[in-house]
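We show some of the complex, not the whole, and keep each chain where it was.
In this document, chain identifiers A, B and C correspond to the written order of the chains, with residue numbering beginning at 1 in each.
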Amino acid sequence: MTDSAHDHAHPKDNSLDRLLFFSDGVFAIAITLLSIELHPPHDWDGTAAQLLRQGWPGFAAYALSFLVIGIFWTSHRRMFTQIRRFTTGVFLLNLLLLGLIALMPFMTNLLYIDGPRGEAFLIYLGVVSAAGLVQGAMLAWAVFVNHAVDPAVHVSRRVTAILSAGLLPGLISAGSMLMFGVVGGGVELWLPAVCFAMAVVILLARGLAEKRYR
Amino acid sequence: MTDSAHDHAHPKDNSLDRLLFFSDGVFAIAITLLSIELHPPHDWDGTAAQLLRQGWPGFAAYALSFLVIGIFWTSHRRMFTQIRRFTTGVFLLNLLLLGLIALMPFMTNLLYIDGPRGEAFLIYLGVVSAAGLVQGAMLAWAVFVNHAVDPAVHVSRRVTAILSAGLLPGLISAGSMLMFGVVGGGVELWLPAVCFAMAVVILLARGLAEKRYR
Amino acid sequence: MTDSAHDHAHPKDNSLDRLLFFSDGVFAIAITLLSIELHPPHDWDGTAAQLLRQGWPGFAAYALSFLVIGIFWTSHRRMFTQIRRFTTGVFLLNLLLLGLIALMPFMTNLLYIDGPRGEAFLIYLGVVSAAGLVQGAMLAWAVFVNHAVDPAVHVSRRVTAILSAGLLPGLISAGSMLMFGVVGGGVELWLPAVCFAMAVVILLARGLAEKRYR
């Protein structure tokens, strides 16, 4: 909670630490609440076979949302290794991001109810895209408005980081929607594939970006 | 978790840190639980259009409560940059504040059930005002009873901080209630406006106060 | 997370810090989940008057449980200013304590369902007493088995702390049960009084104990 670079003559300001605790809390709760609307089939006969056969779209939606929130968390973590002070602008954009993350259990519940075929999946992808945009805007605000980022990082790297944070979730969602449109009602076959592709693409991109930063 | 100003001859006392963890936890959980009572319409046909048309008062209530809890969190954070030790009085008033914050999901649920027109909105604003008063009382207790605040801060600034923490939520709520009274049953048109105004006024006031402190 | 008294030649052991994070998390979640089973009356007409008239036993149970968990939290905090290392025995007794604390939302739900008149209140007080005994056992284990407590503290003070941690919740619960027995079915009149008395007695006792330790 302390920072040795901190000037101890000034009142101790742990605002950035508390923002991270608070954010980690919201991420952890949102990700754990995903399972709360997961229920066995109403006429469940107690067998594993029926549970998996009828319940698997629910489990796929759970896995997808778990992965999505996990990726947003690690993206948040990476951003805040660069952001060095608490500002009201970062707080408000972060609050907006958390507000979208905290909607994920509700969005996942829509998938449970509507199944992975309907418009629920499009709404879901829309919220994911919006969260990406807010995330990019937060980093941009910290960089260009608050100058709250390490000045040693070259401007081109900053712009790359902002664009990848802001646009990747949207691009991947758009790709998923295209697949969805092309395949029509058969999206349930594509859900695990989308899930896997989303992970691979984002993580490759991020991993490369992270290496470049070092 | 450590404090370099800490005397290591005495047993390590991380009480204030734990109070902040505990409080951040309650804020994070209360804000994330807001979405748990959010449900799609019972006869939902799976379209985004119906979801938004019938569900928007719920989403507006969610956004309002998210903003309210977020503002209380940042206000709590700001106060505890001044408060320097754990005291029983601060703990009890903080517990009372957290007890009102933890009621927010229930209050928001009342808005979901009753709609934004009825008395539920007045009860909601009453709880927000009460939380403000408790918050102001907590800071006043820390300043005048426990002397747990940096002595370098001038007394007029302290009084301003206590009054703004204690009364602003109530004044804004009172303003909202007046609008509510004047407009009668048409409050649902005013909900987003109130939400926006509340954010702007509190944040301007707080931002000015914070600048003045530096 | 670091401790300056820490020997950096050994692998960094933040086990005690993590135990406190984990415990604070459970306390914070249990206290915030109390409101999740709180619902307005089924035939609620949307007025504040009916909500308070019919819902007040629920609000009283909420306030009581909030106070009980809050007091256990501050008692836990106080103990762990004395306990200086992570041991398996402390972990297991702490896990048992958290298991009883995490039952509080369920116990409070029993009060919501059964009302404050029936045996539910006795079961509730039994769980509170049991949590007190576990808490006392945990401190005793840390003191006499693990020797994980500051050796400078005099043995009589340690014994007092163990007895007050272990027996006070039980004694207060027993007092409440006696009142309950004497007054018969009229416990709802006594609930706020019990609540107030419990706070005053525990806090006075604790406050005195804490002063003596300094």
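The rule is short, and it goes like this: a contact is a pair of C-beta atoms (placed from the backbone, for glycine too) under 8 Å apart; a residue touches a chain by one contact, two chains touch by 3 or more.
Remember, it's a predicted structure, so these values are computed and weren't measured experimentally.
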Taking the 3 displayed chains as part of a homomeric complex, how many copies does that complex include in this file?
-> 4
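One rule holds for everything that comes next: only the chains that are shown with their structure count from here on.
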Determine how many degrees of rotation, between 0 and 180 and to the nearest 5, align the Cα atoms of subunit A with the equivalent atoms in subunit C.
-> 180
Could you tell me the distance, in whole angstrom, between the mean C-alpha positions of subunit A and subunit B?
-> 25
Distance in whole angstrom between the CA centres of subunit A and subunit C is 35
Can you list the residues of subunit A that touch 2 or more other chains?
-> 1, 29
Within the complex, subunit B is touched by subunit A residues 1-2, 4, 8, 11-15, 18-19, 21-22, 25-26, 28-30, 33, 36, 88, 91-92, 95, 98-99, 102-103, 105-106, 109-110, 113-114, 118-120, 122-123
Touch list for subunit C against partner subunit B, complex = 1-5, 17, 20-21, 24-25, 27-29, 31-36, 38-40, 44, 46-48, 51, 62-63, 66-67, 70, 73-74, 77-78, 81-82, 84, 150, 203, 207, 210
